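Got a structure for you, written out below as structure tokens; questions coming shortly.
A selection of the complex's chains, in situ.
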Amino acid sequence: MTAAASRIKVGIVGGTGYTGVELLRLLAQHPNVDLQAITSRKEDGMPVADMFPNLRGYVDLRFETPEKAGLDQCDVVFFATPHGVAMSQAKELLAKGVRLIDLAADFRLQDTAVFEKWYKMPHSCPEVLAESVYGLVEVNRAKIAKAQVVGNPGCYPTTVILGLLPLIENGLRLVDVGHIIADSKSGVSGAGRKAEVGTLFSEASDNFKAYGVAGHRHQPEVCEQLATLAGGPVGLTFVPHLVPMIRGMFSTLYARILPEAMDTDFQALYEKRYANETFVDVMPPGSQPETRSVRGSNHLRIAVHRPGGGDQLVILVVQDNLVKGAAGQAVQNMNLMFGLPEETGLRHVAVLP
Amino acid sequence: MTAAASRIKVGIVGGTGYTGVELLRLLAQHPNVDLQAITSRKEDGMPVADMFPNLRGYVDLRFETPEKAGLDQCDVVFFATPHGVAMSQAKELLAKGVRLIDLAADFRLQDTAVFEKWYKMPHSCPEVLAESVYGLVEVNRAKIAKAQVVGNPGCYPTTVILGLLPLIENGLRLVDVGHIIADSKSGVSGAGRKAEVGTLFSEASDNFKAYGVAGHRHQPEVCEQLATLAGGPVGLTFVPHLVPMIRGMFSTLYARILPEAMDTDFQALYEKRYANETFVDVMPPGSQPETRSVRGSNHLRIAVHRPGGGDQLVILVVQDNLVKGAAGQAVQNMNLMFGLPEETGLRHVAVLP
Amino acid sequence: MTAAASRIKVGIVGGTGYTGVELLRLLAQHPNVDLQAITSRKEDGMPVADMFPNLRGYVDLRFETPEKAGLDQCDVVFFATPHGVAMSQAKELLAKGVRLIDLAADFRLQDTAVFEKWYKMPHSCPEVLAESVYGLVEVNRAKIAKAQVVGNPGCYPTTVILGLLPLIENGLRLVDVGHIIADSKSGVSGAGRKAEVGTLFSEASDNFKAYGVAGHRHQPEVCEQLATLAGGPVGLTFVPHLVPMIRGMFSTLYARILPEAMDTDFQALYEKRYANETFVDVMPPGSQPETRSVRGSNHLRIAVHRPGGGDQLVILVVQDNLVKGAAGQAVQNMNLMFGLPEETGLRHVAVLP
């Protein structure tokens, strides 16, 4: 890579939410990034650091309307927007040679019928979708490097897929893939920065609940990815819960070991699979990971348990939903797309306590 | 009191906020109350217990429109509404012999010019206001018993007035009343159950800030009451802060002792003043009250400090902002108005931890 | 019941923990209870309300040593102590005609070998154990009424057993009882009031983790009870988690429906089973219960889900771990043992928000 290529001109569409401010935090400290523009129709003209005072002294940009932002001059544009925005602007930007990373769902599901069912809108550019890549680096590294459009994975799917991957990829027959359970728990920031009663402090604090038990958008996303990896359909019961903490995501995954796989060394299997992954940490046997061990960092940690040595496997996965589950993974994708070492700008030690 | 008089028919206008659900919690367990109606235009027809599941099995009412609610059949109507609603309906209900307790600000400030300045609306029934009573029981007990309309005090004012009362009432000259400081802290439920970004869990949790430093509506309310008690103007600097907890209010009050009052036994002064008050607890010397010691209860606790024996008095006051600071105080007023023992239905032990 | 019988003389051993203060909160408001004594060797002479300021004005007792407390004059003694204390004092008190309710584990497990394995101590009075009753009212109501010694259930077991009961009792063959999963979550108060690093605010706040994945004492307790109900062994994978909230417990239970039971109306099954239970609330179909809906109350709420109409049943259960999961259930047992209506002194509306 030439010196010139090592500077990346970056635009952000829709930076007023939590994935937006997290992108800004990471990109403002990234050694190869020039932040060019950040758009918000509603906040046009407002200094970004007025909305997010943690950025005072680090980000001098103001929010701009898309018209003024000159996104077509960027090397890459991140969409930290509601579902449906990225696909509406994709073709135009691609035509100008701009690469896209969408943090919403527009490019996560290859099956447009499933997309339309769960997101209640038609997919407006299926041909772009067909060329896009699902941005889970640990699965699609080579494709991402060459992609023009990356669909950044959902937060829950990142934990569930990486937590199950070693069990099912490559046609392995280790667990009953028809009856997998993902009991997942998320901090409240996963619900975004919208003004809603349900995520008020006085509603969500000192409380715990499940939600979306009857069906959640991330279930089909996980199933599509797992089916591709497994080479056939996967049955998943997915129950998300809301935890009174800001950041952090925890998935407890239950899979029943098949009779013929009872002798498998699952710890070794996981360690081997992720041996070269900077951001996936397979913890020592017996570990009980905590979400705070990854707070503010791009690391995801996994512990493999088999209580009583029986036929039930219990996989514990933690990540920061805003980093590895959103903005950090997006930057990891960008690094790959622009030929940078994958961890560039992402070596932050988690903030504990 | 006759047996008949011992049943009180109660209506609530606007029960979808936190003071509303707290009123319902207290009134549902009150031995003399028959809950007749609760209004909400928006939620007409919805069972109250669907919105507030803690009431399942205790409150069978549904929200109704005011038109259907038959409020004029009630003995007393509580207004747990935005400012301005109570005064718009007061005359009509009073004409039917219904008594009113307003938990908003319509009947707190006798000076309508001050009201209009801070609440940005004209006062629509100054003649009712003139007859209304400020519902701070420990100050106005006799008047409240006879009142047709009670303006329930603001949450901050309850702590500040009761915390300073023994120092200033009856023309006492003990502290510099021109320079009192109230550094107050409130749990987030004080901001209500409105969908707003600033009180989202992810904004208010793990955070602390001041607000309203340039001016807060409760400052003139406190000043009006203190001036009445002191028989002259009182200078108050009031700085409210937001604490990442649901319930609880803490006021740290600073008053400089006048040279001629340096020999005063302030602990004795407070103990004597509140000796017969069920809901005001003057703690032993050296105490450091905690908000959780009153969580869910109608008690307010006070500790009197004089660090180093100098000329600076430090008064610490705690209450539950939704109980003594709102719904509990309102029920205390109701008890007085209907000739019941003041503590009826209010003897709840605080929930700790 | 005679008037005399309607007063109960109550003693508490070990009242300095969270189950102790919660017992005190409930008993201080119980219309039939005379609190006689509360013991603590360490705090002998200290007013209880100095340690727990929420009790100021409600409990005038001081902690006493067991020698001075006159427990043998009580009608019933609650043990809110570490495991092993109740069994060491049981025979002596029983000999004086005192009835016992142990909130620790001494009388929960009938299999003493299992007790000794998990609690690392021999059982010192197996003959008393054999006569004791497991204090889950909804299962053992008749036996409890006549019991001299009641082992109050563990907090997790209360949720798991009541959540699964309708599926397995009476030899029903509805779900695969060999592979049940209980993914449970508890507030931090479940860990008690011991000074430990792991439950410090700065460790447990803004964090989520699993613990005891390799094995937890409540697993064999649940299994013993379920096996009795089912008439045969039950296989249970139990994974507890720690939630950054003070009170509240949530169990997500997963059971696979057997082919022959696919037509069962599970909602109806649960509603029928608990139709007459004051403290078990089967919520309407589609409900997603929250722990705050029972905060400070003795209610336990259940929601029955079957995502996508498939073969996986998902049962959601919430309770306050200190009330229905500990002190409230203990008082419910006491009411039964002394012939009082079961809900006496327990009709508290949950505190929300």
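Chains here go by letter, A, B and C, matching the order in which they are written, and residues are numbered from 1 within each.
Quick note on the criterion: a residue touches a chain if its C-beta (ideal position, glycine included) is under 8 Å from a C-beta of that chain, and two chains touch if they have at least 3 such contacts.
Everything quoted here is computed from the prediction, not taken from an experiment.
Tell me, please, the full copy count of this complex, given that what is shown in place amounts to 3 chains.
4
As a convention for this text, only the chains that are shown with their structure count from here on.
Taking each chain's centre as the mean of its C-alpha atoms, which one lies nearest the mean of all protein C-alpha atoms here?
C
Using CA atom averages as chain centres, what separation in Å is found between chain A and chain B?
From the centre of chain A to the centre of chain B is 46 Å.
Suppose each chain is reduced to the average of its Cα coordinates; what separation in Å results between chain B and chain C?
About 37 Å, centre to centre.
So the centre of each chain is just the mean of its C-alpha atoms; given that, what is the distance between chain A and chain C in Å?
The answer is 40 Å.
Among the residues of chain C, pick out those that touch two or more other chains and give their numbers.
Residues 205-206, 246-247, 289-290, 292, 295, 353 of chain C touch two or more partner chains.
Can you tell me which positions in chain A touch chain B when the two form their complex?
18, 187-189, 191, 193-197, 199-206, 244-246
Report the residues of chain C in contact with chain A in the complex, numbered from low to high.
By the definition above, chain C touches chain A via 179, 181, 183, 185, 187, 202-203, 205-211, 213-215, 235, 237, 239, 241, 243-248, 250, 252, 254, 256, 286, 288-292, 295, 303, 305, 307-308, 310, 312, 314, 316, 318, 353.
Which residues, counting only chain B, touch chain C once they are in their complex?
Chain B residues touching chain C: 18, 21, 25, 28-29, 52-58, 189, 193, 205-206, 246-247, 281, 283, 289-290, 292-297, 299, 301, 322, 347-353.
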